[in-house]
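The complex appears here without one of its protein chains, the remainder shown in place.
Showing chain A:
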Amino acid sequence: MLLIHCPYCEEDRSELEFRWAGEAHIARPDAIADITDEEFAEYFFLRNNEKGLTYERWRHIHGCGRFFNAARDTVSDRFLMTYKAGLPKQPVPGVSATEKTVETYEQTEGDAR
């Protein structure tokens, strides 16, 4: 289970209090009725699904109820930072791209030790 820092409550709380809410920093097109089907599919369905650094939204649904953004590594599941909704994409110090690939449970265990 993940331990997640809510930037509004300023507390580390268990994942049970949170809902994952998809990729962050996706802007709804202004004139959504005027865009093409391709543009709509891009906005509505296509996602980066990164292996490594990802930016995503979470909601502290059983806490303050607010949405916020997080930078997380999808290989180690480690949260690199969380920040308030509305802020631009935050650079993560020291992480430019994918962390070292860790494929198996056993290897992850090894890293943890």
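One rule holds in what follows: contacts are C-beta pairs under 8 Å (C-beta built on N, C-alpha and C of every residue); 3 or more make two chains touch, one makes a residue touch a chain; residues count from 1.
The criterion applied here is as follows: contacts and distances are computed from a predicted model.
When the unshown chain is looked up in UniProt, the name that turns up among "Multiple sugar transport system permease protein", "Response regulator", "Sarcosine oxidase subunit beta" or "Peptidase U32 family protein" is "Sarcosine oxidase subunit beta". Looking at A:Arg19, A:His62 or A:Lys84, the residue that reaches the missing chain in the full complex is A:Arg19.
Residue A:Arg47 is the one among A:Arg47, A:His62 or A:Lys89 that touches the chain not shown.
One chain of the complex is left out; on chain A, the residues touching it are 1-2, 15-16, 19-20, 37-38, 40-42, 44-51, 54, 56, 72, 74-77, 102-105, 108.
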